[in-house]
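This is the structure I have questions about; it appears just below.
Shown here: the complex without one of its protein chains, the others still in place.
== chain A ==
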């Protein structure tokens, strides 16, 4: 409990002596300038980012016990060691939600990254028509807030409203169930891919644009066709962008929240702990158990950290 309070003052008082300054005399105004400039950022960063993380970690080690019917006979707060983590990890639904997201990520992230890469390469190929128009079009889904996108898609998923279901019924006599226990995860994957493929494409396009034209010229002189250029020049050179978008996607996958939260109202298959974040949200705000929710959040962060780290290690190793 005490850890949270000790760290605040250090942030509030900007350090005046920065390590490793040369002994050369400088006016204090110049010394102060960078701190004044980063001050607003630093204050917000500490208050809204660092401090909540520290508080959450503290909360995850705290337990509250109540006596009587509602705690009217006394409420005690104490240090819990790893009790909240035990409760979180013993909760089969919470652990299942992490596995569910891993399965989701293993399928959805590669599909989306491949789609984004193909779109980017097509737009940047020499024979592309109206690349500006199509770039904006592919990117447009990202401009639609996730909540709105999910509501739009839900109308394509709900039987009785969905033109897709109507169509397959009249054409093939087959009724797809987009919201069933086995399929709803992939219906969500579809929404996420639709939203973020264009966004990731844009990052990759930016990297493609950074490839100097001489490289293409040299490739052409050496007789490389469009396929060869894409494979031997463009793909290796956009590697950093691919790594970046993949890491972001892995983190994003574990934080999936809005889409399942909204689809819940039309799909009985989505429960209150469908994704790890939904689980922590429910524990904190529906059950008022901030301590276990904090433990769940810390676990989610640890898993995201471990996965990103693992992926970066793997990509670093293979590049050597």
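The definition used in the following text is that a residue touches a chain if its C-beta (ideal position, glycine included) is under 8 Å from a C-beta of that chain, and two chains touch if they have at least 3 such contacts; residues count from 1.
Heads up, the rule we're going with is that contacts and distances are computed from a predicted model.
Missing chain, UniProt name from the options "Cbb3-type cytochrome c oxidase subunit I", "succinate dehydrogenase", "Multiple sugar transport system substrate-binding protein" or "Na(+)/H(+) antiporter subunit D1": "Multiple sugar transport system substrate-binding protein". The residue from A:104, A:142, A:196 or A:290 that touches the chain not shown here is A:290.
Checked against the hidden chain, the listed residues A:46, A:89, A:158 or A:258 yield one contact partner: A:158.
Taking the whole complex into account, chain A touches the unshown chain at residues 1, 4-5, 8, 55, 58-59, 62, 64-72, 75-77, 87, 93, 154-155, 158-161, 179-181, 264-266, 268-273, 282, 285-291.
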